[in-house]
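Only one protein chain is missing; all other protein chains are in place.
For chain A:
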Amino acid sequence: MAEPLLPSGFDELEQFVEYWVRDTNNERWKQRSKASMEEIQRFYDHMLARAEDAIAHLDAFPLDDMPPASERLFKLLLAIAHVAMAVEMHGQPIAHRAQLRSDLQMTQGPWPFGGSSKEQSKRDLEETQ
């Protein structure tokens, strides 16, 4: 049997793994900014409904040492912070009168799964120039 994508009980969230599970804060931000409002809202509704359950499940592990399925759930949970910007603040995928841009990056995000080390991110930044 194949490894489950998410811990048991969270199967209905598996449909969101491919798009919303990302390794860094910056990527989660960019994914949300590129998504349509329908996609954002759908993920928001499903994830929010299970957010407390997810927190309860994840609390059993150290933050930076989780089984792969739980780590994916953790990253999925973190993405809800970004979709909340669109749903709860702007009512649209990105801020009003603002444009998604490649020259603006969160080059270091919160630990864990927030962002690359400083060196890596500097390289990312330079590549975008």
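Heads up, the rule we're going with is that a residue touches a chain if its C-beta (ideal position, glycine included) is under 8 Å from a C-beta of that chain, and two chains touch if they have at least 3 such contacts; residues count from 1.
Please note the rule applied: contacts and distances are computed from a predicted model.
Q: From the list "2-oxoacid:ferredoxin oxidoreductase subunit beta", "Glycosyl transferases group 1", "Sugar ABC transporter permease" or "Aromatic ring-hydroxylating dioxygenase subunit alpha", give the UniProt name belonging to the chain omitted from this structure.
A: Options "2-oxoacid:ferredoxin oxidoreductase subunit beta", "Glycosyl transferases group 1", "Sugar ABC transporter permease" or "Aromatic ring-hydroxylating dioxygenase subunit alpha" considered; the missing chain's recorded name is "Aromatic ring-hydroxylating dioxygenase subunit alpha".
Q: Identify the residues of chain A touching the omitted chain, counting contacts across the whole complex.
A: 25, 28-29, 44, 48, 51-52, 55, 58-59, 63, 74, 77-78, 80-85, 87-90, 94-101, 103-112, 114-115, 118-119, 121-122, 125, 129
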